[in-house]
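Complex shown without one protein chain; remaining protein chains in place.
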């Protein structure tokens, strides 16, 4: 099958490779000409025979929106756009509506698997019309892991359902990572366990907590047993925030997913304004010692 | 190898079977004579040739303590007791000291895997002297999953380290389960995703959140797609509580593991005294409507 | 001073009374003619001499927006609208812009104090131009508590700042209420404290936790010492949700305010889908007993 692929970053680059290995003909476009197969979006579209399938894999927000708009001008009725990036699910409706005016179909596809997807395949959650999903199935089949289709692919619902499912996937992911991380810290803090990496490795088969994330943590500890090469500074890429917002919108209690998100926020603060306020209060009522801000943030003396 | 096994409940029964399949000679004892191989603890010990290995698999607390004490009277110097139940790690030192007086060795072994361990093998975390661990290794090798030893077994440290590691394992497990559960609830609450079980099944290969617990959740949804046969009432068996206590003792922040534990507590309350107090406050300052307790707890009318 | 007051519900009714006691001439309008001074919004406006001040005190969202639009048609350049309801702060800009087209000024005012404000006065947080604030100051002075102006009134910033401050106030309020509520539940759960209401009453003077909310909780316990007349079912009115959304937007960790919000969500669930999922998982891996849903939700049997 022939398809266009816009965006050849960490994810898109690997996906092109996996699609080609499966025998598909991929015309990739990226602003970085070193990796791009086409000179421009128009050039890419021009090289595809109608009816076309174009997969978008660029950063969410403005870049994705702009790509959708440009494709709307370039594509023809009967073509399909698949938004495979990390768009907020609420943006899919607008994208679909814009393309529908041109007769172009739209699917949103949440993609999970990270850099390992090239070899393992990607978990896929798709939203949109069943007929379009059917037409694009060879592409999904190439990207998803080997095995039964329904263990790596779901048609989750109408437009937006794919990214909603991916958003929740990421919210869960935050919670899972934080759970392992808290347990790791506790093992490391207590003297009783002498070999923390060995314990985590022993959990990788047979136990209730075995998972792919655990395997990765074991990998990381294999390379750096006390994680001395890293700082405890963690970004978040949006889906975790949207998950909490969706939970609030639906009155769903989300104590674990929100705790994981807030821990990331806190990890990025040089100093916490909230905890300054708590320190100020303790000082006010109890004359408790506070740490004064010193000439450098790390050198406060205890008073 | 020959060994005694005290306690043939859900876990012990399966472990005896797995050990026998591996060619070990197991003399099991249980108060339930229908499953027991021996008439009494003394009978069991009598059937084993010294130096003996006896594995304890009875409920933690008093039953385990009593079994240790009785074995202390029955065993001989050079024998080994392996406490494989869910003892609190702080109790292992006392057990070991008691048996040391008799010259009997002591290992604590955290065991994970549930009812699936019979087929899959059990993840094992062991505490105690290396020499004793070495002697009991054939038993551990039979119980752990196939594959490299270090992927299903760890010698975590001195006495207590095995149960400490298992305790943290369970604290993590609580967090993992709650993360999936919150995500499941959000998927089910939003209209956009039409087939929630299909989405979770699609996560089982290739995605970042794939895990054995996810596989189990997919199983459960396969049997009962909306979980209508269950109530949201969840027990806890101690390790989650001990994990938070250990986190507090070591000043380790544990927001996710504690949120999971508290969600279980809340799930078991018919009505929440705390939320009554919040309702009372809202009513006091704002004249906000409250739900009055009615003739039955489920039939309060809104005022 | 003369002013119009739209909305004579629990809050507006009392505010009219407090303003009148301070000597202001209030023309109130409410759709409920039994409490209304004017027959219509137009009638109300007609009875006020320009330049007018009109205070809006209707439910947030559509009712407030509609009132702003209607006032835009009725008022004249130089008049001032004060939105004193619980609008989301992001809506104030749109309101202000609409009225600015007509030359009508706009202030947003967060109001705290509940039904007690009639006697105690209301805490006020105002957003908008300083010149407009100055003109409306006699109204604010009448509504705020006696004492220094800056202890019950703040000009917080430009349009939206008043409602933003009120929103955060309510987020804090959720956290404070939940903190007292958890402490109350713990006191009640432990046998050691024999007279819980007496302990809370003893906290009302001298202690670090003394507050108005504590006084109200003591009141409530004075009327119903075990809160047997209430159900632990707590609504939320929006500001708590917006507070968490704002915290997420600014990457501010908000574990306490969010925990309080989620506790309210959970209090309103007959049964928790998330905890069903956790129960299903425990049952899957451990054969743990679950509570089956029975013929009525309250009568599940333990298996």
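As written, the chains take the letters A, B and C, and residue 1 is the first residue of each chain.
One rule holds in what follows: a residue touches a chain if its C-beta (ideal position, glycine included) is under 8 Å from a C-beta of that chain, and two chains touch if they have at least 3 such contacts.
These numbers were taken from a predicted model, which means no experiment stands behind them.
Only one of C:44, C:68, C:82 or C:254 touches the chain withheld from this view, namely C:254. Within the complete assembly, C:124 is the residue of C:44, C:82, C:124 or C:142 that touches the hidden chain. Of the listed positions A:2, A:33 or A:283, the one in contact with the omitted chain in the full complex is A:283. The residue from C:9, C:59 or C:145 that touches the chain not shown here is C:145. Seen across the whole complex, the unshown chain contacts subunit B at 208, 241, 244-245, 248, 251-255, 258-259, 261-263, 265-266, 268-269, 272, 274, 285. Within subunit A, the residues in touch with the undisplayed chain are 10, 114-116, 177-178, 180-182, 184-185, 188-189, 213, 216-217, 219-221, 224, 227-235, 255, 259, 263-264, 266-267, 269-293, 296-298, 300. Counting over the whole complex, subunit C has residues 89, 112-114, 117, 120-125, 127, 144-145, 147, 150-158, 160-161, 164-165, 168-169, 171-176, 178-180, 182-183, 185-187, 189-190, 192-195, 198-199, 201-214, 243, 246-247, 250-257, 259-260, 262-263 touching the chain that is not drawn.
Following the convention adopted for this analysis, only the chains that are shown with their structure count from here on.
Inter-chain contacts peak for the pair A-B, counting C-beta pairs in contact.
Residues touching across the subunit A and subunit C pair largely coincide in numbering: over half of the numbers involved belong to both copies. Centrality by Cα centroid goes to chain A.
If each chain is reduced to the centroid of its CA atoms, subunit A and subunit B end up 32 Å from each other. Between subunit B and subunit C, the centres computed from C-alpha atoms are 45 Å apart.
Rounded to whole angstrom units, the spacing between the C-alpha centres of subunit A and subunit C is 37. Those residues of subunit C in touch with two or more other chains are numbered 255, 259, 263, 266, 269, 272, 274, 285.
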